[in-house]
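A single protein chain has been omitted from the complex, and every remaining protein chain is retained in its original position.
Should a chain be cited, it is by its letter among A and B, assigned in written order, with residues numbered from 1 in that chain.
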Amino acid sequence: MTTATAGTALAEALRERFPNAVQEADAHAAWIEPSAIADVCLFLRDDPAHDYKMLSSLTAVDYVEHFEVVYRLTSLSRNATALLKARARGRESPSLPSVSGVWRGADLQEREVWDLMGVAFEGRPNLKRILTWEGFQGHPLRRDYLEPPLPYSWPHGG
Amino acid sequence: MTLRTEPVVVNVGPHHPSTHGVFRMKLTFDGENIIDAEPVIGYLHRGTEKLAEERQYTQVITLTDRLDYVSSMTNNQAYVLSCERLVGIEPPARGKYLRVIAAELQRVASHLIGVGFFLQELGVFGGTALMYAFRERERILDMFEMLCGARITLSYMRIGGVLQDAPEEFWPSLRSFLDDMPGYADEMQALVFESEIVRARAIGVAPVSAEDAVAASFTGPILRASGVAWDWRKAAPYDVYDQVEFEVPTCEGGDNYDRFWVRMQEVRQSLRIIEQCCAQIEPGPVRATMAMLFRPPPGEAYVPIEAPKGELGFYLVSDGSIAPYRCHVRSPSFMSLTLFREMLVGWKLADAIVTLGSLDFNMGEVDR
Partner (left out) sequence: MGETLADNVIYRNVYAFVEGALGPDWAWAAYAAGGLAIILLVANGVMAIGTGYTWFERRLLGRFQGRLGPNRAGPFGLFQPIADAIKLISKEDIIALGADKVVFTLAPVVMLAPTILVLAVIPFGSGSWLADLNVAALYIAAVSGIATIAVMMAGYASPNSFSLFGSMRAVAMLVSYEVPLVMALLGVTILAQSMSLVDIVEAQALPFLIVTPLGALVFLAAVSAELNRAPFDVTEAESELVAGYMTEYSGMKYGVFMLAEFTNTVVAGAIFAALFLQGWKWAVLPSHLWFLIKVGGFVFVAVWVRATLPRFRLDQILSAAWKYLFPLSLLNAMLLAAEVIIWPERGAAELGIMAAVNWAVSVPAALLWSRAVSLRSAPPTLAALSPRAFSGAAGRARQAPGGEAAPDSAARSAGTEGG
């Protein structure tokens, strides 16, 4: 059975190497300082005691006052998962360091988060829209997104 | 005189016979060789995640049907498992067994489509193998129709169990399917995997190493073809997968041929699982009693399952209301496009098409 690493345990393990990186932790997840997220991820990937070689998923949740980017890590050798979260503040231009240099699999997912949530990722190339089209206005998965009125109307109502 | 070639950019898709729906690849050719490739997706984006935010938890099940529309059962399963984790209820045993039977039938159906389209893309006119695969898939769809009245968009699984118990006529047809299918699998194997042309076309083409596959978040058959024996049914057994015995087939090469070899072996393992479930299943209720409209406590849940195409999970965040605050779909098909460029560059157009087929992604799931 997969071990879901507790956030507190993860925070404990990280404290030594990154003293200021962990903001808070609970039984499920550890909240990482946004500026340190790429380094923490690199450490968790390469450290044999953690060995999180796979980024299972990367997504974001809009909590209105901030965006929470969720990193779900899987260690195939230890059969363990870990949950990292990082908060991106601001609604104008929230951004986080990219982890696509750590895991290749983050590439498309970061683009998706940028497209739908509007959280930018720094230090990576090719951050452009993926599911919506170029020139789309806004980021549809935000809680405050409203669909703009259609610039045209059908001949008979609508 | 020196001969010079000029790179040609060709848009393959979104309307193309073998792009699995509306997928577009921007390929740059030097002659027949691909020198650059870029996937362009989003043509089937329906905003499932946004739609889920304004529906009750039970209503989202019908949305999940439309994600990977050739394996709705497992989509349902992934969603209801996350919901159950969120609410904290446990379905009755018979419900769990029925879920596993349905999910494994769905896996067989999905892999049949995968293998059928693989041969289609290798160029058997009109898809002889595709027709053979669809012939068997048809029987599975008939069984699904007995279970829930639908054939494609099933919505069979419910939070706390399944819609209803299997009717009387389901079991004999399941029995005859289990008896026939190994023979058809042998037949397909002889047609596909022992054909010299298929071997010449597929072995060694577009290989992915184990390290690359893991780093690129590949899951499911395409990860196992690279030699990583990772299967969520083994790693974190859900429903009754801890009650049944099965193996996780792997290959070494990670090329197109191996990806299909793994799928064909998984079909056999699925049949094995269904056999065991049929032997173990006991009469009883199939669905826990719970309110249609419920408010789960604030929190979040994510249960990864092994869908036919890889790790599928719904990340549900609840704020205590009747609708999910956030519903993110971790879709395996989307991830399998990560190495798109690396897999295609240097190969030829014909290889690119076959490689797409071997990834076996589904645009409904890629674009969500």
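Basically, a residue touches a chain if its C-beta (ideal position, glycine included) is under 8 Å from a C-beta of that chain, and two chains touch if they have at least 3 such contacts.
Source: prediction; values computed, not measured.
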| item | value |
| --- | --- |
| Contact with the hidden chain (one of B:Pro207, B:Pro249 or B:Gly364) | B:Pro207 |
| From B:Val22, B:Leu122, B:Ile140 or B:Leu312, residue that would touch the chain that is not displayed | B:Leu122 |
| Footprint left on chain B by the chain that the document does not show | 8, 10, 16-18, 30, 32-33, 35-36, 119-128, 131-132, 135, 191, 195, 197-201, 203-205, 207, 211-212, 214-215, 341-342, 345-351, 353 |
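Just so we're on the same page, only the chains that are shown with their structure count from here on.
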| item | value |
| --- | --- |
| Distance between the centres, which are taken as Cα means, of chain B and chain A, whole angstrom | 25 |
| Touching residues (chain side chain B, partner chain A) in the complex | 41-42, 45, 47, 49-50, 212, 214-218, 228, 230, 235-237, 300, 302, 304, 311, 313, 315, 317, 325-326, 328, 330, 334-335, 337-339, 367-368 |
| Chain B-touching residues of chain A, taken from the complex the two chains share | 1-2, 28, 53-57, 59, 61-62, 70, 72, 76, 79, 103-109, 112, 116, 129-133, 140-141 |
